[in-house]
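Pasting in a structure now, in structure tokens, and then I'll have a few things to ask.
The complex appears here without one of its protein chains, the remainder shown in place.
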Amino acid sequence: MKKLSRFNDWVDGELDFPLSTLHDARPERHERGRHHSMSDSRSLSAFSKVYALLCLLVCLLLVCTLLAVAAALPGFGSEENPTVNEVSEHYVGQAEHETGAENVIAGMILNYRGFDTFGESCVLFLAVCCVMQLLWSTGAEKKQKTDFGGQDVILSRVCRVLVPCVLCFGLCVLFSGHTSPGGGFSGGSVLGAALIIFALAFGDGAVSRFFSRRIYNLVRITGLMVYALMFGCYIFLGANGIESELSRYIVLVVDIAVGLVVMSTMYGFYSFYTKGEL
Amino acid sequence: MPFVYNLPFFCVFLCMITAILLSAAKSARLSWYATLGAAVLSAVMSAVLLVYITRADEAVAFSMGKFPAPLGNEIRFGPMQALLAMCFSSVLALSMLGGRSDMFHDVDGKKMGLACVMLNMVLASLLVLTFTNDIFTAYVFIEISTIAACALVVIKDSGSTLMATIRYLFMSLLGSGLFLFGIVLLYALSGHLLMPQLSARLSELMDAGSYRLPLAASAAMITAGLGIKSAMFPFHRWLPDAHGSATTTSSAVLSGLVLKGYAVLLITMFTRVFSLEAVHELGLGTPVLLLGFLGMIAGSLYALREYHAKRMLAYSSVAQLGYVFMGIGLCTEAGLAAAIFQILAHAFTKPLLFISVGRLSCAAGHEKELSALRGSAWSAPLAGIGFGIGALSMIGVPLLAGFTAKLGLASASISDGKMSTNVVLIVLAVSSILNAMYYIPAMIAIWRPARERVRLERDRAFNAGAVALIAGVLIFGIFFQPATELITRGLELM
Partner (left out) sequence: MTGLINAIIDNRYAVTAVLLFVIGLANMLLQPNLIKKVVAFNIMDSATFLMLASRGFVEGRVAAVLTDGGADVSRYVNPIPAGLVLTGIVVSVSVSAFSLALIQRIYARYGTVELGELLKLTKKEKV
């Protein structure tokens, strides 16, 4: 029973997991004494109880309505589903001919519905900018450097074998996006993962030797700009009815550009979360 | 297709490419000027488009790529969209001018480039939300606008903005989650994502009377999602903190523009996807109307209790959005036209008020309590005049934009000829009185005879921005005829 309550505490974040040693640097939590928070909860209780009750009511109402909706939807897995219509059949039937991609999904998101995907890449770009804006340490509040790199023999030895393999796999996924499952988003995140493992094993210094702030920005912005300009040309030509072969090649080039963007995004998240700079 | 019809796509890509390039800019001034340039250029391009498309008197579908609908993405614009795009871009530029000194004061020089990225992205997302003809594109750009808007709050780095942003972010995420579920339901029922095809299929379903419950649920979720994001009454609690604590330009842009983007999208969904009769039949008109009423009254009541000038203005935005939702809730063409006019009027008036308060608080040592602002108008007369005109417009004094908007709403409810007419008129009157009850004391307070005048540096950027916004308020108040005609025609062409 006691174990269970400890488990509960751990789930609630009250207790450190016994094995975790990474959290030594956490600030003290002495202000969070139990009686303290209880007396405060009493003062807030009137409002929060009403609020909780209202929320529960809304959720109950919503779940009943949505269950009825779900039961009334067209059946799962049938061929008469309204989503299986001329549009999806056109995509499956014509994608290879019109976009040069055997992977219909890649052809669809990068060509037919490419503007959405461009927006999506901009969301990623925007997320990195926001993380940078929030966590970029300005001179005064420089974070403590927690660079474990190169200390762990096992990790660094394993990574010497592992990182090239992961990189190769990532490149494979990236370049074969138009013929098989994969593409820019998945390939880019595998490449980003490889960079992150590399940074963990050999220290941040090892990464910034070849992937400095300038190169990082260059890769990120070039990737997105190539995408934006290429896609802009494609839209301009397409919308004005000018014949071009661009739509057949756009998938490959854009896939690689997206891969670069995603890779730098992943590594950027890691880098800013851990040390607040690149 | 004439070359002019490429301009909306150029506007969107211009903003996005400027944002991408600025993310690595080192110079704060350069990035600020580049953003201003992009906004001005996009306003000019939209103006050219407006002139051309009004002459041609048509609405155009522009396919974003080689493949036309229903295969590829598409945007669609008519006179109304062009007018909205022009106003949104120019108000963004003017808010930047008006809040220039505050922005350089509040934002770390190193992070100015990032702040400008957010401004550009906000503009791009607003334009796409206005132009879009595809519901999934709308979702993606709603998320862009969410992230960029939250980041605009937090560029002024303080404890209160952090807390305000996290609340804003979670409420927005809730809203976009509901919206996404709503459009997934629509897709499940119709198999289309582009609005014209979707609408054709939905009207078949409505005529056949099948799938009534899923349709109603999806429409309700879309309305609730967009309502949360544009601070419809019971979901407005995040707004005063977020808009009250941000830097001047951010507050002006968030209050004046970002909220409106979602309202415009809601109008597009109602007219282009569901059609007004269907919205009425699904029982959505009345709740939106009622929430609009409640927002108009409650927003003003909250604003009455505020002593913090910017929070007061933020609560007043809740009330003003209530007017918009009331117009939408009437479910008539006239009501929607009035709602869109209100969106335009508020888009000019609220930024004017925010930048005036920003300038006045400069004179009061960056304090924003109304007590600290007492008498500050004598140190910054133009800001005082700007605040006065903005406040009078909000109250609804003739010859100003707010009056025309209220007139439009009132006449829309009368031409409607339903039971709701009396209620609409009474609520309009009550809310105008409430508006006067907090704007007039604030106006008197800032114009109180001051013992000493603070010598402020000349701020040409502010002067230009404030004069242009005042001109906008006056134009929409006096020469409103062309604008209303454009909007009515635009709604017909939707």
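By written order: A and B. Residues from 1 in each chain.
Heads up, the rule we're going with is that a residue touches a chain if its C-beta (ideal position, glycine included) is under 8 Å from a C-beta of that chain, and two chains touch if they have at least 3 such contacts.
In this text, all values refer to a predicted model and were calculated from it rather than measured experimentally.
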Request  = From the touch rule at the top of the page, work out which displayed chains the omitted chain touches.
outcome  = A, B
Remark   = Only one of A:135, A:167, A:230 or A:252 touches the unshown chain, namely A:135
Message = Considering the whole complex, not just the chains shown, which residues of chain B touch the missing one?
response = 136, 139-140, 143, 146-147, 150-151, 154, 159-160, 162-163, 165-166, 169-170, 173-174, 177, 180-181, 184, 187-188, 193
Key: Contact set of chain A toward the excluded chain (per top definition)   = 12-13, 27-29, 31-32, 37, 40-41, 44, 48, 52, 55-56, 58-59, 62-63, 66-67, 69-73, 75-79, 81, 83-84, 87-89, 91-97, 102-105, 108-109, 113, 116-117, 120, 123-124, 126-127, 130-131, 134-135, 180-181, 185, 269, 272-273
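One rule holds in what follows: only the chains that are shown with their structure count from here on.
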Ask   = Counting in whole Å, what is the centre-to-centre distance of chain A and chain B, each centre being its mean C-alpha position?
value = 30
Key: Residues of chain A that touch chain B when the two form their complex   = 65-66, 68-69, 72-74, 81-88, 90-91, 98, 111-116, 118-120, 122-123, 125-127, 129-130, 132-134, 136, 138, 217, 220-221, 224-225, 228-229, 232, 234-241, 246-247
Parts of chain B lying in touch with chain A, wherever the complex brings them together = 1, 3, 6, 9, 13, 16-17, 19-21, 23-24, 62-67, 70-73, 108, 110-111, 114-115, 117-118, 121, 124, 128, 134, 136-137, 140-141, 143-144, 147-148, 150-151, 154-155, 185, 187-193, 201, 211, 213-214, 217
